[in-house]
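With one protein chain removed, the remaining protein chains of the complex are shown where they sit.
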Amino acid sequence: GCTSNSPEASEDEGGGQSGAVSNNDEPGETVTIGFSGPAADHGWLAAINSSALEEAESYEDIELRAAEGTNDPSLQISQIETFINEGVDAIVLLPTDGAALTEVATRAMEAGIPVVNVDREFSTPFAARTTVLGDNYGMGVSAGTYACQLVEENDLTDPVIAEIAGIDSLPLTQDRSQGFADALEGCNQEVDNRVAAEFTVESGEAEASNLLQAAPQIDILWNHDDDQGVGVKAALDNANRDEMFFIGGAGSANAMRWIQDGEMEATVLYPPTQAADGIRVARLLAQQKGMSDLVQPAVPRRIVLDAPVVTADNVEEYLPLGFES
Amino acid sequence: MAGLVHGPAGRNLGLVIALVLLCVVGTFTAGDRFADVNNVLTILRLAAVIGVVSIGMTFVIASGGIDLSVGAIVALASVWATTLATQAIAEDTHWIVLVTTALIVGTACGLVNGVLIAYGRMAPFIVTLAMLAAARGLAEIIAQRRTQIVQDRDFIDFFGGSVLGVPVLVIIFVLVAIAGWVVLNRTTFGRRTLAVGGNAEAARLAGIKVQRQTMYVYVLLGLLCGLAAVMLMARTTVGTSTHGLLYELDAIAAVVIGGTLLKGGRGTIVGTVFGVLIFTTLTNVFTLNNLDTSTQAVAKGVIIIAAVLLQQRTSTRRRSP
Amino acid sequence: MAGLVHGPAGRNLGLVIALVLLCVVGTFTAGDRFADVNNVLTILRLAAVIGVVSIGMTFVIASGGIDLSVGAIVALASVWATTLATQAIAEDTHWIVLVTTALIVGTACGLVNGVLIAYGRMAPFIVTLAMLAAARGLAEIIAQRRTQIVQDRDFIDFFGGSVLGVPVLVIIFVLVAIAGWVVLNRTTFGRRTLAVGGNAEAARLAGIKVQRQTMYVYVLLGLLCGLAAVMLMARTTVGTSTHGLLYELDAIAAVVIGGTLLKGGRGTIVGTVFGVLIFTTLTNVFTLNNLDTSTQAVAKGVIIIAAVLLQQRTSTRRRSP
């Protein structure tokens, strides 16, 4: 079960830009880290990749091997196999499908290579040394809880709640939607209209256009991803529809600026720095160091990142974390 | 009436019926929300971008070719037209710079495709598959996978606006469709395209410059991809390397369902327009009915088969009276 | 040597050179890491699944058809074979149940494709496009978009294992490739497939049951998709509706780059195998060299064009000595 109350050990350093001061950052022996993630075919995943690359860049003792992003688990497996063959010192893996990559990750672990599992969880705990989770379910819960709060504050009777999901066949989308629905249940609400887009601006625009026709009046709209949110926003503008509370997801810089300008209600953070965190953790594991901010000398097994809601009240605080998509 | 039945409407009777049936289902299940003017305009606006690409694709397929790179070209054109540099120039002059850039980039990609296919004698499938990879990769490199926002409000307002209640995008689509029809059916260009697709060797021996003609159709499609990029930029207000994802499948499907033969030699613009409308309406009806994605997919498969069977039935009956 | 040059190696000389060049580049840039036995096995294992599909695709394309639904069929077969019910039966009996289920589901999908194309006289592109949507939708519905884990360790161990150091998946690929070669080149089935693709009317006049033959090739491909699903299940230990994404493009690309004509009538299994290997080796070399995705895409486009040009050069020289 991955809920937001799992053992928490959030790493608050966020984007790797701010050079930390702990002695962990001092160069150690050079380690080779293999990194494999899904195809960087949209903003959030692109940010995942680029922040991972930047993070690796900022350490002179990391030699990064980044494999081609792919949505084909079979190909990703072979990439991990390649890493194992090469004998890298650690692997950071954001699997296309957690379960499908479990086997090969286990093999890596058995070969003595610590695996850091990012974002999408493996099906057994033995496949990863450490798991860095963005908590998709928790993200849905945050969005749903915030929606409930809006319903209450604004005294909405029988509100129309709409959802624009991401790629529907991905487990992460399922998790988000599930969390959203579960949280809404808490205030006796449910999703009235739901479409799924493809994490792209264009699909966001297209699906939102149709959705706006399907629901002539919407009170709350949750869009899973701020990148496709650019398209959703365009569709809202095109149709001159601004009656609803528009909630986003992921937390792009764009979305945060909209929040500042009052054009968007809120967005649920889903940090694209997970892979960067993964890289850092992997480096520590490979150099057999611990986390200097923790008392415990070893890196924790599980790091679940928070999914806070960014609103006009706290947007200044989060803006630096927003990724440019 | 008789003229219509034997004219375009008759030839595409099955498609007309399929579209009408879809609309009936839409009205029946979603009532006013479907039959609403705004909804119809939404459908048409969604149809416009892929429609423009599909018109160009009709020419390529009628000439016996295929182009898998359309979506990637749209992406590259949109990205190139929204780089900081381009936008800076546009700001100093006029948004026409954005449009011109997109059109030039599209045309250039089409030219590369065309030259390799016509003069390099390579299979269109392979060349455009390579272009698909390369153009999208290049778009990503240029944009660094960022979503580039169009700063010029005038541009957005112009293309996003309406004339007498009809969105400019829809007007562009209609104009392109009419122009496409005229070119395919009433000009030497169209006739030569069909001849090349029908029997390239015969066309060559008849003195048609087969290679040049082949090149032209890819250039034409590239140009239209550039135009589609402009339309997409206006609609989404951004240029990004994720624009036009899977357009190749959508466009080819619309063209083929419209009745253009994949092996070339026959092409119908009217059919293509119907093909595009059927697919867009289908999605709209699904959304209005709040169908979940998987059920949509299954229904879509079944409906495609049904539409084509219908089209076959009606046109066979017409052939043997 | 002379025999080889005029035999398969000669006909595919360009492909051989392309592959060798790739390997040279790989060894040069990644040294031991590339030329390592394990790395080679990794490449082959990766090639195995898409390879099996591509062998089947060679038949379909040689018969003048196309199949866009292969990836969706793989997904559906994998999902169906890993439902709770199927796995429960398998647990009570033997994992062969999983295998059989996947093969039956694949074959059934191929049968539907084949019947609609051959007897319904519909365009293969349309039929298989519909199947693509429908099969993947159905897979999602059955799996409820969950990833279904294969519980049977024996199954995983069997297919995931090795015989004399050669992974079972690779052995399966090699066997399928050999069988495919024999069937295409040495049996009436293969000759008839080529005849149908080369000139369907002539084949009919010669007394060949064209429709039945057409149906068979889609059934064969469906069966191989079922097998690919089994292999993918063993490799990933799961069945999911996202398996086989974009396999249609990969398989068609491998077949066409191998030298099989998209218009049918000519097919080469050896070429297809080379096509598959080139694409997988390419990815491997990219990974070893740490290229970023966008640069990879651009490089891939350029390399595809280069490989085909090379193949053309060498085979033209051969033709006019």
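Just so it is clear, A, B and C label the chains in written order, and each chain counts residues from 1 on its own.
Heads up, the rule we're going with is that a contact is a pair of C-beta atoms (placed from the backbone, for glycine too) under 8 Å apart; a residue touches a chain by one contact, two chains touch by 3 or more.
We take it that contacts and distances are computed from a predicted model.
> Considering the UniProt annotation of the chain absent from this complex, which name among "NAD(P) transhydrogenase subunit alpha part 1", "Heme exporter protein A", "Sugar ABC transporter ATP-binding protein" or "ABC transmembrane type-1 domain-containing protein" applies?
Answer from the record: the omitted chain is "Sugar ABC transporter ATP-binding protein".
> Need the list of shown chains touched by the one chain that isn't shown.
B, C
> Looking at B:V60, B:V79, B:A203 or B:A228, which residue reaches the missing chain?
B:A203
> Among B:L194, B:V217, B:A251 or B:V308, which residue is in contact with the omitted chain in the full complex?
B:L194
> Which chain C residues touch the hidden chain?
182, 186-189, 191-192, 194-195, 197-199, 201-209, 265-266
> Need a quick check: the contact residues on chain B for the chain that isn't drawn.
Chain B touches the missing chain through residues 182, 186-189, 191-192, 194-195, 198-199, 201-209, 265-266, 319-321.
FYI, only the chains that are shown with their structure count from here on.
> So, what's the distance in Å between the C-alpha centres of chain C and chain A?
Centres of chain A and chain C (C-alpha means) sit 34 Å apart.
> Taking each chain's centre as its mean C-alpha position, how far apart are chain A and chain B in Å?
The computed centroid separation for chain A versus chain B comes out at 34 Å.
> Chain B: which residues touch two or more other chains?
Residues 140, 145, 293-294 of chain B each touch two or more of the other chains.
> Quick check on chain A: which residues sit in contact with 2+ other chains?
40, 49, 168-169
> Under the definition above, what is the set of chain C residues touching chain A in their complex?
It is residues 33, 36, 38-39, 42-43, 45-46, 49-50, 136, 140, 145-147, 149, 156, 160, 232, 235-238, 240-243, 245-246, 280, 283-284, 286-288, 290-293, 296 of chain C that touch chain A.
> Given the complex with chain C, which residues does chain B contribute to the contact?
Touching chain C from chain B are residues 68, 116, 120-123, 125-127, 129-138, 140-141, 145, 249, 252-253, 256-257, 262-263, 293-302, 304-305, 308-309, 312.
> Looking at the complex, which residues from chain A come into contact with chain B?
Where chain A meets chain B, its residues are 40-43, 46, 49-50, 168-169, 192-196, 198-207, 209-214, 216, 227, 230-231, 233-234, 237-239, 254, 324-325.
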